[in-house]
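Of the protein chains in this complex, all but one are displayed in their positions.
For chain A:
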Amino acid sequence: MLSIRNLSKTYASGFSALKDVSLDIAPGEIFALLGPNGAGKTTLISIVCGLVRPTGGSATIGGHDILHDYRAARALVGLVPQELTTDAFETVFATVSFSRGLFGKPRDPARIEQILRDLSLWDKKDNKIITLSGGMKRRVLIAKALSHEPRMLFLDEPTAGVDVELRHDMWRVVRGLRDKGVTIILTTHYLEEAEEMADRIGVIQRGELILVEEKRALMQKLGRKHLILELAEPVAAVPPALAAFGLERSEDGTTLTFAYDGGPSRVGDLLRELPAAGVQVRDLKTEESSLEDIFVGLVRGK
């Protein structure tokens, strides 16, 4: 669906934001692009969507070159930009209809109504955009991007600064699109989001795509989890019966931590053996390694 070959971008300032990136995305796939601030995620998306000129390499969408056959290529694509850039005095309905026209589709009020309803925007359809909250504006941007029924959707940090409810709404919409066969590329800083949504994950760092992998494989490899047991009574040492789990005891002996990775784990075994080992658990919680940890891990591994 999307094929990127040796794409590079050096901005006029001389800064090299993208270095020789190649990537293939299959139709119907959900691809999450992860990377720290300034890694080049937005630059990559902007080139593919026609906002930024590449300084090297090429890309095709559905077989259409993004530069030479831009009409056919762009007609397939919807873009939700990272920044909240909307008109102010237009109504929601008018601005979404405008987008549909811009992408060469005839008017279709019924279709627009459906899109607005899916995004819980229908009761706001006659409101001026300036009167909407930030989260609502983001929904409007999504509605605009979907107005022409794209085959591929770019979501550049769709859930930045968005509340939990909207985030879940968004995930629901994305899944609905995937079920219709829409290819989705999203960038995010939340591991949870990538984990929840993506089929494949790419990590970009200082303009280089340093890793592309199936989500499941990546999570197993990199997503360390920790089970933290808060004890009713401090222990002086890790009980020998639990030695096989490689538990770590805190300084004061009040907690034991079990580290495991994303694959099939032995958490169940551990919990079963606790009473036999004479350990009284007051409370327990799990922690996941953050995306930052993964980045750090990746960069160190390089």
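We take it that a residue touches a chain if its C-beta (ideal position, glycine included) is under 8 Å from a C-beta of that chain, and two chains touch if they have at least 3 such contacts; residues count from 1.
Just so we're on the same page, contacts and distances are computed from a predicted model.
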Hidden chain of the complex, named as in its UniProt record, picked from "Tryptophan synthase beta chain", "Glycolate oxidase iron-sulfur subunit", "Carbon-monoxide dehydrogenase small subunit" or "Transport permease protein": "Transport permease protein"
Residue, one of A:Lys144, A:Arg200 or A:Lys215, that touches the chain absent here: A:Lys144
Residue of A:Pro81, A:Gly135, A:Pro158 or A:Gly207 touching the missing chain in the full complex: A:Pro81
Among A:Ala72, A:Val162, A:Ile210 or A:Leu271, the residue in touch with the chain that has been omitted: A:Ala72
Contact footprint on chain A, counting only the chain that is left out: 11-12, 46, 49-53, 70-75, 77, 79, 81, 83, 85-90, 94, 97-106, 144
